[in-house]
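Let me begin by handing over the structure; questions about it come next.
Only one protein chain is missing; all other protein chains are in place.
Let's look at subunit A:
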Amino acid sequence: MSRQPVLGDIATRIAEGDRICLLGPSGIGKTTLLNVIAGLEQQFPAAAVRRRAGLRIGYLFQEHRLLPWRTLRQNLRLVGVPAHEVEPLLAQVGLAGCAEHLPDQLSLGMARRAALARCLAIQPDLLLLDEPFASLDPPRAQALQNLVGTLLDARPHMAMICVTHDARDAGRLANRIWYLNGQPARLQWDERLASGGDVAGITRKLRSLESKVV
């Protein structure tokens, strides 16, 4: 069985304060690209991604990936949050008083907030978000988007890459937009669309990419 590369040559750089939304059709390799950046793809040559020494990466996976047999407090303590900072951190993401809950006792949205708290707990230089607003009902998705926006505003130096299907997320959060298309996937970017928050323009672009692949 010959292995098809998922990702083609991608040359780009990410700077402090970059807010990148990564768009593209399903199955094109958006999550794979996040994994490559986070250093989780074993087959991928490690030297191909140059990370600044001591770079801290917070990764919000599609699933919460909290340890289901540990409470939120224990989950946060495991990534090095001091005991007295657990409650304030949870309060920041709207989960005050939930420290002793197990992840599966929370709703999907709450568990995702808890996972977001864990991302922020390590004071990341780069925040990776994989479809952070997917499978939430519209008001909750909106509330979480506002929360992420607020948290980002409070951390101007933190870089972010957010995988999404929704042009509105890109309009609200991004100052750069990456599109993945082609086979293997190649990267395009369009700074102009992002800086204007031009949701309609981003939607059009996304549609044209999807129709090309399908």
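To be clear about the criterion, a residue touches a chain if its C-beta (ideal position, glycine included) is under 8 Å from a C-beta of that chain, and two chains touch if they have at least 3 such contacts; residues count from 1.
Keep this in mind: contacts and distances are computed from a predicted model.
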| item | value |
| --- | --- |
| Name of the absent chain as recorded in UniProt (options "ABC transporter permease subunit", "Carbon-monoxide dehydrogenase medium subunit", "Helix-turn-helix domain-containing protein" or "ATP phosphoribosyltransferase") | "ABC transporter permease subunit" |
| Contacting the left-out chain in the complete assembly, out of A:79, A:96, A:154 or A:200 | A:79 |
| Of A:12, A:107 or A:208, the residue in touch with the unshown chain | A:107 |
| For subunit A, the residues touching the chain missing from this view | 35, 38-40, 57-59, 61, 63, 65, 67-70, 74, 78-79, 101-102, 104-107, 110, 118, 122 |
